[in-house]
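The structure that follows is given in the form of structure tokens.
A single protein chain has been omitted from the complex, and every remaining protein chain is retained in its original position.
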Amino acid sequence: MADTNLICINCPRGCHLTVDEHLNVTGNFCPRGAVYGKQEVTNPTRVVTSTVRIDQAELALCPVKTAQPIPKKKIFEVMASINEVHLTAPVHIGDVVIGDAAATGVAVVVTRNMEKIS
Amino acid sequence: MEDVLIIGAGAVGCFIARSLSRYELSVLVLEKENDVGDVTSMANSAIAHSGYDPEPGTKKAKFNVLGNKMMPLLCQELDVSFGKVGTLTVAVDDDQVPLLADLLARAQLNGVEAKLLGPAEVKALEPNINPAVKGALLCPTGGIVNPFTLTAHAMENACDNGVKLHLSETVLAVSRLYDHYVVKTDKDTYEAKVVVNAAGLHADEIAAMIEPVSWKILPRKGEYYVLNHYAPGLVNHVLFPLPSAKGKGVLVTMTTSGNYLVGPSSEVIDDKEDLATDTPTLASVRAQAQSLVPNIPFGEQIRVFSGLRATPSTHDFIIEASQKYPDFINVAGIESPGLVSSPAIGEYVAKDLVGAVLPLKEKAAYTKTIKKYVCPLSLHRDERNALIQANPDYGEMVCDCEKVTLGEIKDALSRSVPCLTVKALKKRTRVGFGKCQGGFCQPKVVRLLADYYHISPLEVLYDKSGSAIILDEIKKEAK
Partner (left out) sequence: METKDLLIIGGGSAGMAAAVGAYDRGVKDILILEKGPFLGGILNQCIHNGFGLTEFKEELTGPEFAQRFITQVRDRKIPYKLDTYVTSISKEKVVTYMNGVDGVVEVQAKAIIMAAGCYERNAGAIGIPGDRPAGILTAGQAQLFLNEYGCLVGHRVFILGSGDIGLIMARRLTLEGAKVLGVAEICPWSNGLNRNMVQCLYDYDIPLFLSHTVTKVIGKARLEKVIIAMVDEKKNPIPGTEREFEADTLILSVGLVPNNDLLDKLGIPTSRSRGALVNEHYETSVEGIFSCGNVLHVHDLVDNVVEEAREAGEAAALYLKGQLPAHKESITIVPGNGIGYVVPGKIDLADSGDDLVFKFRVRQPSRSVFILYEFNGVIIKRIFKPVIIPSEMEIEKLPKNILNSNQGTITISLVDKET
């Protein structure tokens, strides 16, 4: 298996990584890059950010994210489960809106404090 | 049975309606677009020409000069911004200088105040003019006007006085039945004693519904640049080059809102719906403008647009009853100087042409003014505070670039001419006209319109039918 060239997405540096067939990573500026390189080649994951409907808040939508990265191939399944959520204010950053999104074992949490309006 | 049915609510149709609204007549105006003044009347140079340019003895000359004289009082009555800044027709090389004398003679024949200036005088008036200037014709009675409110407020006045306006309704057929007309639209059928054809680009098609016509309306496109408000004083008058066979040429002017307008080009095209702009034409406009004012700050461009003139094959305005019928009145080919002429055309059509076939009895309760639009930023601080205390909406800024408050938008929505689209609100209040071009405020305006008309944001249009801004809602599964 030939080397894989990747761009690390952990931080804005965007280091160009090379991962060989033994999963050795070069080109990373920091240790997180080595972790990312291996992960991306074996089981690429992403954090998904989106919005969910919310009632009784000043806005109609509440932003959410997956608390950890989820397998890249499950992005649209996770989106499908996010799309069904309907919250009611008040909600706070970190509140869990889906315990386990699309059987990934990862929760979806609120990312904005939204107070209840009268 | 209507007394008068007017086809078209551009500047001409709106002023005919206004003039007729003084009399005890039932008047219906049918407009195919979603707003009044939505085609040629909203895409022009916004100039109240003095009248030196049209050939003496033509209808263009007659109505231009009459209309120009009406402007100051009219704009007061209708709460329209008007600036009598004067026009300068500029010669930039020696060959052009004799032509200035010709223009002076023409001005005098048309009864227009005009004066020849030498290069030093021109430079004193216009510090940024091409240093090679050889002289200019100054016409102090020329000016600038807000074309959007001129049209809309004329119609508002007409509607306040009882004229009925149907927007979004297209005339499909007109036929004569005994002593009156049957007008069929895409929505309904009407009967009227008199029909006024003020259908702009399509006036030849409407006229031909009654009888064959020898004239045609040719769409003639003009492309423009709009520059942002910035330090005033780029130009102090409306600057024209010498006119040519193609028209008045590329002008450089300020607008009533403090922007600068550069254009238009002039090109007869085939398609009456083609409003595309293109790079080579705009480059040519730019070059021509720079021969008047070399240092136009094109970096301040906020928009380019094009308009279509309704150019008559007869080269003069067509304002007359049809050959066959004195009660079918064509008002067609109202290209430049159409905007400034429209109030005078309105009076003439009402009094002389409609008046020739219908009795004109003055209404007892007629008002020639509209309710003034409040402009908070023009008020002193204490007046503004009183206004905001009475109505907090005047303290809420919706359009940051043009400083338009919620109070002004709600006022516009409440008037007798509806604002159905984002563009209509833009034309009335200037919301979205600024440097960010609605980047911050358009979502707010969409929501305002959706709430006001109790429709979904998906149904809010930008301007024409089919111009929805939002195509879908998200998270429908959650509902």
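We just call them A and B in the order they show up, numbering each chain from 1.
One rule holds for everything that comes next: a residue touches a chain if its C-beta (ideal position, glycine included) is under 8 Å from a C-beta of that chain, and two chains touch if they have at least 3 such contacts.
Keep in mind it's a predicted model, so treat the numbers as computed, not measured.
From the options B:Val97, B:Leu125, B:Val182 or B:Leu275, the residue with contact to the chain not on display is B:Leu275.
From the options A:Asn28, A:Ser50 or A:Ser81, the residue with contact to the unseen chain in the full assembly is A:Ser50. Annotation for subunit A: contacts to the undisplayed chain at residues 6-14, 16, 46-51, 53, 58-61, 63, 65, 72, 75-76, 79, 93, 111-113. Where subunit B meets the chain that is not shown, the touching residues are 225-226, 230, 273, 275-279, 282, 301-305, 377, 381, 384-385, 388-389, 392-397, 400-401, 403, 435-440, 442-443, 446-447, 457-458, 461-475.
As a working rule, only the chains that are shown with their structure count from here on.
Here the spacing of subunit A and subunit B, counted between their Cα centres, is 53 Å.
Touching subunit B in their complex are the following residues of subunit A: 51-53, 61, 80, 83-86.
The touching residues of subunit B, counted against subunit A in their complex, run 474-479.
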